[in-house]
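Just one protein chain is left out here, and the rest sit where they should.
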Amino acid sequence: MDIETPQIISDWREHAAEVKVYIVGFALSILLTLTAFVITIAHILSGWEIVAVLIFLALIQLFVQLIFFFHIGSKAQSKWNLYIFLFMIMIVSILVIGSLWIMTNLNSKMMPTTKQMIQYMNSQGAAL
Amino acid sequence: MEDIDTQIQEAPKYDKTDDTIVFGFWIYLMTDCVLFAALFAVYAVLHNNTFGGPSGSQIFSPHYVLIETLALLSSSFTCGIGLISAYNMQKNRVIGWFSVTFLLGVSFVIMEIVEFAHLINVGNSFKRSAFLSSYFTLVGTHGLHVTVGLIGMLILMIRIYTKGLTKSSVRRLTLLSLFWHFLDIIWIFIFTIVYMMGIA
Amino acid sequence: MKKTLRFIFITLILLCVAVFGTMFLLHGKNIAVLNPKGLIASKEKGLIITVCLLISIVVVPLFFLTIFTAYKYREGNDGANYSPEWDSDPLLEIIWWAIPAAIILVLSLIVWHTSSTLNYYKPIKSKVPPITIQVISLDWKWLFIYPKEKVASVNFIEIPQNTPIDFELTSDTVMNAFWIPNLAGQIMTMPGMETKIHILAYNKGTYYGVSSNISGSGFAGMRFAVQVSSLKNFNKWIESANRSSNILTMTSYKKLAKPSSYNHKKIYSLKDTGLFNAIVENYMVPVFGGPIMLTDSKG
Partner (left out) sequence: MNILGKLSINALPHDMVTLGGAMMMIVAIIFGIFYVTYTKRWSWLWKEWITTTDHKKIGVMYIFVSIIMGIRGFADVVLLRTQQATSVGASHGIVSANHFQQIFSAHGVIMIFFVAMGFLFGIVNLVLPLQIGSRDVAFPFLNATSFWLFAAGMVLMNASLIIGNFTYAGWLSYPPLSELKYSPGVGVDYWIWSLQIAGLGSLFSGINFLVTIIKLRCKGMALMKMPLFTWSVFGTMSLVILAFPILTVTLALLYLDRTIGTHFFTASGGGNMMMYVNLIWSWGHPEVYILVLPAFGIFSEVVSVFSRKRLFGYRSMVLAIWAIVFLSFIVWLHHFFTMGAGVDVNAFFGMMTMIIAVPTGVKIFNWLFTMFRGRIKFNASMIFFLGFIFLFTLGGVAGVMMAVPAIDYQLHNSLFLVAHFHTMIVSGVLFGDFIGVMYWFPKIFGFKLIDVYGRVAAYLWIIGFVVAFGPLYILGLMGATRRLDHYPAYTGWQPLFIVAGVGVFIIALAVLFQFIQLIVSYRKRNDNIDITGDPWDGRTLEWSTSSPPPFFNFAILPEVSNRDDFWEKKQRGLNSNNKEYTDIEIVKNTPIAMYIGSAACLFGFSAVWHIWWLLILSLIAVIVFIMIRTTDEETEYILTASKVAEIDKKVQWKI
């Protein structure tokens, strides 16, 4: 797939990288997705290990996409793109992790314990 | 498909308003990230509340979702290549690559609609439990965004086909490809957190 | 004209502050939060005073400094020196970054300590055996259940003094909050969830509790009375309650759960002790997939 030399290049050109950068990025994403897929299908890990590995793979793929497709931090883009992106990532992680921490804490304090559930089910059973 | 465009278009300059518009669109993408982060937080909190209904592993089929993901990933790739040929002012290549992207995008959306329809027919609709409500809303919002992107792509291709690679069209192509790559990243997280963790 | 105008209004402002002060003293006795009758409330009152004193270290000098600066550097006073270019002084910056930060550090330690001691999940240690009361907030009234004593009551509870009371709270309608200002802080009651609070009352007397979270049109009528009496009177009240004619069963509970407000005090004797758990579980998984036996609460 040869891209013969183009006659006119618009000065947007430096905003997109070379074709091979896209190919490498694409290959890496496919690879990462397949590894995540295989690990889940094989059920070799369980519980928090699989969660940690999957999150790790997703983060790598995030960086791959950012560098190969978004060219984040490249000189073509102003540095403000990167600053706002990092600020957003910080706030989003505070919100998501904060919410999860709060909600699991609230649920553990308030959801009726399994003991009560069983006792209720027996009383239900008896009532039938 | 003649390689050299007959009417050689004067290559559009990248001036200050383009820079502001692309930067403004980038900030819009950041706000969309926060929107999806809120939906992910809701899904993460509610995914165990199945209220007696099916849990993730019972309703997700891994192979189906893998095909969807590969379709979206490759559409993101073809979109990138299409953008490069747009910057090289090759109109026909642009239309070629972006129609491939369009087809892959449409197939992704159709597969998703089929999956939703199947779930609803079986009775696991969004009314059934909080888990299913948050699943439908998270994946549905992403599907909605992809559909909006596809409509935008269609309109842009028609405009490029008729008026050629004008200054605004090249800028809009850049915005469209930014949006498309952004949707691809969101789908990676949906694929990992919703489907993979649901199945594992 | 400018001077008189300013003079009139400043005296008026001082007058209002004075009126505000006298109102505060006048109502001193029945300011519930500041006349605690229970263990938790008195600790909270002590905490309010310590926090106010700590903050006033910064606030009082600030007020005097403001009045001084406003008066000394006013336009007419040419005596005061005028240095328009003086716009930063590292020493001053350090002072008003560091001192408030230090005070906040001390306050944070207080926060850490008091959130663990005054935490509503921590039972109160006392030699006297605790009494458990189950609280269910309904559409604009409170239902109290004494599981061991098999007594239930609406908008009224009688508790013995100096005995720790363990409250288990839930709601069968919307969110409410259970608050007795004289005795302890408030805790929210939510359907499908069970929250706890522990209260110990010192002095005898009648105090009032409220719902402090908006719950619909009859919200203002959700006041209940708390009668703190000696152990002897409490046991007498329990016997009279056991003999009371109206009996709280599932059917009479469902009739009670119908929306009504400003309900008068009503005493029941209790037949089904599992009522509280049934109400909490009602929102959980529908057992055996069958129809829910309690009020149709499919929110």
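Going by the order they are written in, the chains are A, B and C; count residues from 1 in each one.
In this section, a residue touches a chain if its C-beta (ideal position, glycine included) is under 8 Å from a C-beta of that chain, and two chains touch if they have at least 3 such contacts.
This structure is a prediction, so every number in the text was calculated from the model and none was measured.
Every shown chain touched by the omitted chain in the complete complex is listed here: A, B, C.
Contact with the chain that does not appear here is found for just one residue of C:135, C:154 or C:210, C:210.
Touching the chain that is not shown, out of A:31, A:45, A:82 or A:95: A:95 (per the contact rule at the top). Listed for chain B, the residues touching the missing chain in the whole complex are 16, 19-21, 23-24, 27-28, 30-32, 34-35, 38-39, 41-42, 45-46, 49-51, 126-127, 129-131, 133-134, 136-137, 155, 159, 168, 172. Within the complete assembly, residues 1-2, 5-6, 9, 12-13, 16-17, 19-20, 23-24, 27, 30-34, 41, 43-44, 47-48, 51-52, 55-56, 58-59, 62-63, 65-66, 69-70, 73-75, 80-89, 92-93, 96-97, 100-101, 104, 107-108, 110-112, 114-121, 173-175, 177, 179, 181-182, 184-188, 190-193, 195, 208, 210-221, 223, 282-283, 297-299 of chain C touch the chain that is not shown. Chain A residues in contact with the hidden partner, per the touch definition given at the top, are 80, 84, 87-88, 91, 94-95, 98-99, 101-103, 105-110.
We adopt the following convention: only the chains that are shown with their structure count from here on.
One simple way to say how far apart two chains are is to compare their mean CA positions; for chain A and chain B this gives 15 Å.
Here the CA centre of chain B is 50 Å from the CA centre of chain C.
Chain A and chain C have Cα centroids lying 42 Å from one another. Counting only residues that touch two or more partner chains, chain A has none. In chain C, the residues touching two or more other chains are 285. Looking at the complex, you find that chain B touches chain A at residues 3-4, 8-14, 18-19, 23, 26-27, 30, 33-34, 37-38, 40-41, 44-45, 62, 66, 69-70, 73-74, 76-77, 80-81, 83-85, 87-90, 165, 170, 174, 178, 181, 184-185, 188-189, 191-193, 196-197, 199-200. Remark: chain A residues 109-112, 116-117, 119-121, 123-124, 127-128 touch chain C in the complex. Listed in rising order, the residues of chain C touching chain A in the complex are 121, 190, 193-195, 274, 277-278, 280-281, 284-285, 287-288, 293.
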